[in-house]
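For this view, one protein chain was removed and the others were kept in their places.
Note that the chains are named A and B in the order they appear, and that numbering of residues resets to 1 at the start of each chain.
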């Protein structure tokens, strides 16, 4: 630490060189902190829990033909046949599919006559055992029984048969104690339904929707010319299961099938732009760390070249190699720390600009710490080689005049 | 003289290869990062219909539920970007603009009539009217748009994109051939040439940068086929409606159609809006349009802006990479300081034998310019690489977004030379200030 004073003195004397490095570190720090924060936010967004057994589920859309009753008969005939397959654990029909970007939403109210609505929520309706098949976890109340299932050509919301909602929606409706929602009447647009159960997680059809965690489950299997089927596989081979299901489905003449994909694929395509942004941010963070290292490395290396004679003199006067390395590491640490301190101020300013221009969330202060660690680590790593080089300068440099 | 300076600059750069490499590399990386993000943004914000974009307008009506607002945007009430069937057909029948078109969506199975039935694929259709093609300057390879009477009679005629024609008819002139769309025979009347307006402004945000729909049919034909609403577009409803029944949807307050008009000049905008408002008042008198009237027409640029077609992610990325470039330039600047500092003795000598400050400034400027040019060229190459990687990462977006045009290539080089020169000014200034007498004792 006795080196600290001469280091600070020489930094003040040198001014521009260290100042530039310091500025560079500050700017890098600013970008880094904001980028790392956005990176982790994206990470959270992409890896949000869906509540579904994604890797065991696939779905497709198929056409139904003929008169309404024929359509209905054909749908349930096929469903029964699919359920009896060895490679299928269960099969249900649903009006819309998570991540598929197609679905139905309702305005949610607790008071029918309220002017505004509390929130909007996506609406899933289908076979009575849809929740179990999807892998949803019931955490309060009860789910649907076979006796709840109705098979209609519309949603049948005018018949009160109860709904199951996601916990996120329950918390939105009753912020103080979400369990209160059980047994309460909720209005979906105009239609009154009683909440009979709550599931832990359920993701909506639109990944980008702000309300994607607010979802309602209902037990009307709706029949129309195009229906969605969701299959939970039995055993290891999803491919085998898909083949078996398609064999049954395609026995019907005129039948057309669309999509046919694993829910994991649907998730990947729903989030691909976020994933892409995530990769870009990752590249930015890595690039920044590299540039900082390059800057510190270049700066230190040439500072040492410039000071060969001075270092030689120190060595001649009895400084050990360790002392020389220590001197440069310390000098670098001082610049880094001042740079980071300045960077913190800039980062907060930049973050405020981002918040006001792009409606981003404020960076939690822990990220300032993460950024400091990355920059300080990269900077220190980069100065090691030049410092060791400096230490190997021979004391005889001191006496060499030209 | 300039040649002499460049010669000196080359010699000087060669003398310290590592330093020169670091300077050029940092600039190149900074430039590449900036240009990759800027290219994507630039291509996203291009004018999709040059020369016309201030005369094309989309019409938004306040037809929503009197009790509840359609939605809130930035805390304020907003109206639908779609139109009801009744309003779209009413306005279309009025023909008050130079040209007007209705844009809808549908998906169904489709194949060439000559193909076996197993070849049918699920296909996304674009039901619209014949004006669509001339309004958007769509180029035709074979044939032409269908006629106005095809529209009014809902005739089964179809226009295919170049790509779709390739799939169905191996790219041959397919005029007069037949295709089966959702079980109905359609006759090919036109094949488009390459047509990829970016952004695809006339529809929803999610389709803005994806492959365009390659099959166009008259809007009325999709209505006459009694195709109910498919699951590939958005429908927003209030009031009574039965989705499965197209007749019910047609009579409902459901909004699902885009409506665009072309005016003969941007100045006619006020007149047209006045007409729209008069229409709204008539409807109000008949009991519809009971909400506060916020009807509006937006031109292409306004609609793109409104629709947030260009994601804020992209703009943030530009700011991030610009800050990144500044970090790189600061780095390069400190390397230059070191470099020029090391040349103190040479500067002193040159000053002693009669070089003026201006001479010295020129010498180092040439060096800076070389660094800038090299950084620019390498940065350009890195940017191409970066864009290819970006194209893979953003595989769902159109690849044309990740291609530089000549303008951007020149911009890259200019940005590199300009920014490195700007950040070189101070090091050069410092070099010029070296006292001729101060370094002569040692070299």
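Keep this in mind: contacts are C-beta pairs under 8 Å (C-beta built on N, C-alpha and C of every residue); 3 or more make two chains touch, one makes a residue touch a chain.
As a convention for this text, contacts and distances are computed from a predicted model.
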Per UniProt, and picking from "ABC transporter ATP-binding protein", "Tryptophan synthase alpha chain", "Outer membrane lipid asymmetry maintenance protein MlaD" or "DNA polymerase Y family protein", the hidden chain is "ABC transporter ATP-binding protein"
Contacts of the unshown chain among the visible ones are B
Full-complex touch with the removed chain, picking from B:147, B:359, B:388 or B:421, is B:359
Contact residues on chain B toward the hidden chain run 1, 4, 11-12, 14-15, 345-346, 349-359, 435-437, 440-443
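As a working rule, only the chains that are shown with their structure count from here on.
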Separation of the C-alpha centres, chain A versus chain B, in whole Å, is 26
Seen from chain A, its contact residues with chain B in the complex are 16-17, 20-21, 23-24, 27-28, 30-31, 34-35, 38, 61, 101-102, 107, 115-117, 153-154, 224-226, 256, 258, 269, 272-273, 275-277, 279-280, 284, 287-288, 290-292, 294-295, 297-299, 301-303, 305-306, 350, 354, 358-360, 401-402
Listed in rising order, chain B residues that touch chain A in their complex are 18-19, 22, 25-26, 29-30, 33, 37, 67-68, 107, 109, 120, 122, 206, 228, 230-232, 242-244, 311-313, 315-317, 319-321, 323-324, 326-328, 330-331, 333-335, 337-339, 341-342, 390, 393-397, 426, 430, 442
